[in-house]
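A single structure is presented below for examination.
What you see is the complex with one protein chain gone and the rest in place.
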Amino acid sequence: MLKLSWHAISGHLILILGAIFMTAPVWVAFMSSTHSAETLFREGLQAWPGGHFFENYNEVLFVEGGVMKRVTASMMLWNSLLLGIGFAIGKVVISTLAAYAIVYFRFRLATPLFWIIFMTLLLPLEVRIIPSYEVVAGMGLLDTHTGLILPLIASATGTFYFRQFYKSVPEELLEAARLDGANAWQFFIDILIPISKTMIAAILIIMFVVGWNQYLWPLIMTTNEDNYTLVIGIKQIYQVLSEGGELPQFQKAYALTILATLPPVIVVLVFQSWFVKGLVESEK
Amino acid sequence: MAEVKLTNVNKVYSNGAHAVRGVNMEIADGEFIVFVGPSGCGKSTLLRMVAGLETVTEGDLFIDENRINDVSPAERNVAMVFQNYALYPHMTVRGNMSYGLKNRGDSKEEIEQKVIAAAKTLHIEDFLDRQPNQLSGGQRQRVAMGRAIVRNPKVFLFDEPLSNLDAKLRVQMRIEIKKLQRKMGVTSIYVTHDQTEAMTLADRLAVINNGQIEQMGKPIELYKDPKTLFVASFIGSPQVNLLLVQYDGKFLKSGSLEIGGFEGLPIAEELVLGLRPEHLRIDDQGKLTMKIDLVEQHGADNLIYGSLEGAKNEDGDDLELCLRLNQDQEPSIGDTIKLSYDHSNALVFNKETGNRLI
């Protein structure tokens, strides 16, 4: 009996240590963002709340020149949202359509097109980043949302996810719908999309996080400060910090970090079960 | 109301499987036809071709003299009930039933009226606003039926619609389907491999084997007058007893057993003698001797299993025999009894071709 409870206690201990390991850095970042630059400079990182929460966040979010020359965190927040949402929606629209064609139609080019789509899974954007940049530049899409989002959508993870799901839909559903006089588009809109609702939601959540967290591509794509996302913004403010000068504004860097972290974290926490299901299923 | 005609229908799947071979069939208006046969024999394929869910490789399909080979499923005006019901999971019962009508362009009032009428017929009017996952298996089955009847189709197609139900519900639904079909007078084709269902539902029964129709006719005809060994062994429960025999001009011989009373059979060929369990009876003068291994009491009758003395099966063991007796006749295990049989009911087949000789 005693042995068993020891086992349980050690289990809790390990989990608590793990939880501290996973949360402490963000906790410290959050707490430190509520202190003044002087406190941080004098006393180092802070583990408990300070009195400068509103001041710091207000300055970062709304005051021009607060973090960078012109852009404010609220604008970057907006850009990040556009990227996250645009990426997620674009991906879902394109991949539900493509997966539908692959699973439900027989057509001549099906096999070669399938392999082209499959190939995109193999080569991440990172290895073709420079020519991609040139293509987008050549199309005059630098510093645009289109140019930012479309190349990221080119990989077909979502397509495979929906293909997997569609294949598990009973065949009789299509047969019944055909007897009921539904054409290809009606079956897609009236039946297939509604029954994929939870799957679509899960994918939207995951893709929102993935899109929000994009770094390399936005980094080389955006030259105009107005188009910075939060993730790019914190890198810039960090560079400003390390260049030195007056008192380093660490509290602002931390406030920005928290702002960049918060939205995807909230989405993941609120939709936790969908998100986990989507993540695990999509890799099957 | 419609007649259905199949002429020389063939189906070869893209993987080369020849699932249906040269089927000819004429189904009269309002007739209830049942397809039976072993798994993989092509029943579903045939049904799905009538529905338009599979293309016809060769041959022609007609509904009311119109060739429908190239007509889309929706325009054939047929309705189908699937084994797993295939209800649209995200729609209410009402939505499920009205989807086809909506696509057809019926007016709102018309749809509502038809749905209510169909729901009344099937006693599901209380569930109209529920989704399929809030219904029991039997209720789902009714909804699937409802979806079929609201459209007032020319032909009903059923592919094993009752096999997901428990035994009791199955009997109940079977009776309801039959009643409904009688009332509506709609030509129906029904696929099953449950032979009680087949016998009880069918106006005419088609026994299918290996993509071909072995025999088609009234259920009782198929039982009494099977044209082939396959039909004889497929229809009737428990299965007909089959004895491997040879004719020597006078007797049918199996091992040391000699059975007389047959004439005009080919000599020295492999033959099969079929004796149905219900055509055997205990008779002290009988020529067959059976040692009882097992007695099954089914209530109204008893099934007696045992080995037939002298006769051997293909493996050289004593032949297993089954016999149906009234409930008041109850021999005990280990007893040896004498049996006789009706000559008029005995069936003799050529083993090679399976054709019936007597």
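Think of it as A and B in the order they're written, each chain with its own count starting at 1.
Here is the rule we go by: a contact is a pair of C-beta atoms (placed from the backbone, for glycine too) under 8 Å apart; a residue touches a chain by one contact, two chains touch by 3 or more.
Here, contacts and distances are computed from a predicted model.
Undergrad: Which one, "Oxidoreductase", "2Fe-2S iron-sulfur cluster protein", "sn-glycerol-3-phosphate transport system permease protein UgpA" or "RNA polymerase sigma factor", is the UniProt name for the chain you do not see?
TA: Of the names offered in "Oxidoreductase", "2Fe-2S iron-sulfur cluster protein", "sn-glycerol-3-phosphate transport system permease protein UgpA" or "RNA polymerase sigma factor", the one UniProt assigns to the missing chain is "sn-glycerol-3-phosphate transport system permease protein UgpA".
Undergrad: Please identify which residue in A:Val71, A:Ala88 or A:Ile102 touches the non-displayed chain.
TA: A:Ile102
Undergrad: One chain is left out of this view; which of A:Tyr57, A:Phe87 or A:Phe160 touches it in the full complex?
TA: Answering carefully, the residue with contact to the hidden chain is A:Phe160.
Undergrad: For chain A, which residues touch the unseen chain?
TA: 7-8, 11-12, 14-15, 18-19, 21-23, 25-26, 28-29, 40-41, 44-45, 93-95, 97-98, 100-111, 113-114, 116-120, 122-124, 126-132, 134-136, 150-151, 153-156, 159-160, 164, 167, 171, 174-175, 178, 184-185, 209, 212-216, 219-220, 231, 234-235, 238, 248, 250, 253-254, 257, 260-261, 264-265, 267-269, 272, 276, 279-280, 283-284
Assume only the chains that are shown with their structure count from here on.
Undergrad: Which stretch or stretches of chain B touch chain A in the complex?
TA: My answer: residues 48, 51-53, 72-75, 78-80, 82-91, 99-100, 103-104, 147.
Undergrad: Using the touch definition from the top, list the residues of chain A that touch chain B in their complex.
TA: Contacts found on chain A: 170, 172-173, 175-182, 186, 190-191, 194-195, 197.
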